[in-house]
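The complex is shown incomplete by one protein chain, all other protein chains being positioned as in the whole.
Moving on, here comes subunit A:
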Amino acid sequence: MDVPQIKKAAKVYDVVIVGSGAGGGMAAYQLSKAGANVALLEAGGYFDPADPKYINQLKWVYESPRRGAGTTRAFGDFDAAWGGWEIEGEPYSAAKGTEFHWFRSRMLGGRTNHWGRISLRFGPDDFKRKSLTGIGEDWPLGYEDYAPYYDKVDDLIGVFGSKEGLRDAPDGRFLPPPKPRLHELMIKKAAKGIGIPVIPSRLSILTKPIHDRGGCFYCAQCGRACQAYADFSSSSVLCIPAVKTGRVNLINNAMAREVLTDAKTGLVTGVSYVDTLTMTEQAVMGKVVVLAASTCETARLLLNSKSPRFQNGLANSSGVVGKYLNDSTGASRSAFIPSLMDRKRYNEDGVGGAHIYTPWWLDNKKLDFPRGYHIEYGGGMGMPMYGFGFGMEGRNNMVPGRDGKPKEAGGYGADLKDDFRRFYGANIGMAGRGEPVPLESNYCEIDPNTVDRYGIPTLRFNYKWSDAEIKQAKHMQDTFEEIIHAMGGIPLGKKPGPENNYGLEAPGKIIHEIGTARMGNDPKTSVLNKYSQAHDVKNLFVVDAAAFPSQGDKNVTWTILANSWRTSDYIIDQVKQKNI
């Protein structure tokens, strides 16, 4: 297509990459290091965790007039994300009776500036769910294909953990893990006693400095992004070094509108975009286009890139683009641990995340739901933030007062003030993160009625959980209570039951969405081949989680990084062989 008012740049890049998050950052890094000239389009602004302009790290809670409340930032006033569940002028919708929540960050590095840094490899079984269980889909690749890339990602980016020898939670090339905090030791002891494993977390945080980056100084604030570059953000660890090669033209505030194609050859020729600062239409041309705008946005781009040759959207002869969208399941519970009252104070900030976790430990063949989950834990004597002290009237009668006498819940005055001190650091939380069954009926599509402020048609989601996920959430809730009781704890609030799907979070809420342009060997049932190359268009690639046929009971980002590296290697190889 050729819209006259679009300013087409004369230069033709070797590669145009859309999006600078985990997937796009890794591709920009690998391709530029290999010598390619890259244009990197990023819809959001420039961000560098080490530039004082952007730093929230080590600020005190009272430096925020709202004391850290999440009024303009969903995960709190100091969180690094620019964006959130809603972005002004960029709406999305859900079909009646369905629900999906879409978290977007508009900035260099995307959502990796403030993610949880939980960096898990998929296990061998995660690639073979269909052959193992009869439902879902197999990947066209196996663990053995990814293992060398996981190793390389571990070495380049850095991740701590421990060698456990677990079959479906494979060990990596780990930095030393931090020791558990007090409540984590208590969780570990209690869970072990009832047969639930608890092992050191696997987080991409540098407990030892590597490459030119600083070591972690244990401020617990990775969500604010680390000025020492001691945690993994695509901005600091991939994009900025890639720009330093001199071969990457980073174009910020560039909102991709469509992938451009040549009507004769059917190949992609570049990307048109809106310069969001000047609101002008631009285009950048390239020999190869790599999409990494994040799972749903990549589907949106493909579906919006319609032309007489690609009437269904680009790379969509299968009709599969947008389908099989799936997010991790999530359910949680918190508890009060009486033995943690009146704790001795010391600095237990630690790293910006739990120091322990529970990998999936059971056999689904013996359960009434087909997929597993892992458990993440929280607690400790953190910096008091907005919300501290709310709900005390449901808590301070659970244990006798200092004088040993029963107490009335609620209250005021010196006695209440003392209760806040006594209860500080005595709460824990746990959250299950599970694998859903990918379904064709869960999908995103172009909303026929709506455009965003740039005039780009928006997404409409269609997503419903199935019985498999609801039963899994029920199992999570039972497990949480078992662990809490084994610790001598008191679960807080009412146990979630069938009336609210056992606390199962709405689709999208766990922010691990994948699957809208899945890879596979059959072009009729998949969008990409096993190199994340479009079946229909050989110079078009996808390096975010849109490519993934399934989720695993792991968080997905480490696999995005491994897959993007693998795809980049393939692109380099194909260019060398003059195939693209």
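Points to keep in mind about this one:
Throughout what follows, a residue touches a chain if its C-beta (ideal position, glycine included) is under 8 Å from a C-beta of that chain, and two chains touch if they have at least 3 such contacts; residues count from 1.
Definition applied: contacts and distances are computed from a predicted model.
One subunit of the complex is not drawn; among "3-isopropylmalate dehydratase small subunit", "V-type ATP synthase beta chain", "C-type cytochrome" or "Gluconate 2-dehydrogenase subunit 3-like protein", its UniProt record names it "Gluconate 2-dehydrogenase subunit 3-like protein". Within the whole complex, the absent chain has one touching residue among A:K96, A:R167 or A:K344, and that is A:K344. Checked against the full complex, the one of A:K163, A:K244, A:R402 or A:K417 touching the unshown chain is A:K417. The chain that is not drawn here is touched, among residues A:K189, A:H211, A:R402 or A:K495, by A:K189. From the set A:M341, A:M392 or A:I490, the residue in touch with the chain omitted from the display is A:M392, counting the whole complex.
Among A:V61, A:L141 or A:A506, the one in contact with the hidden chain is A:V61.
The set of subunit A residues touching the chain not shown comprises 52-56, 58-62, 65-69, 71-72, 78, 82, 178-182, 185-186, 189, 217-220, 224, 339, 343-351, 381-393, 397, 408-414, 416-418, 420-421, 424.
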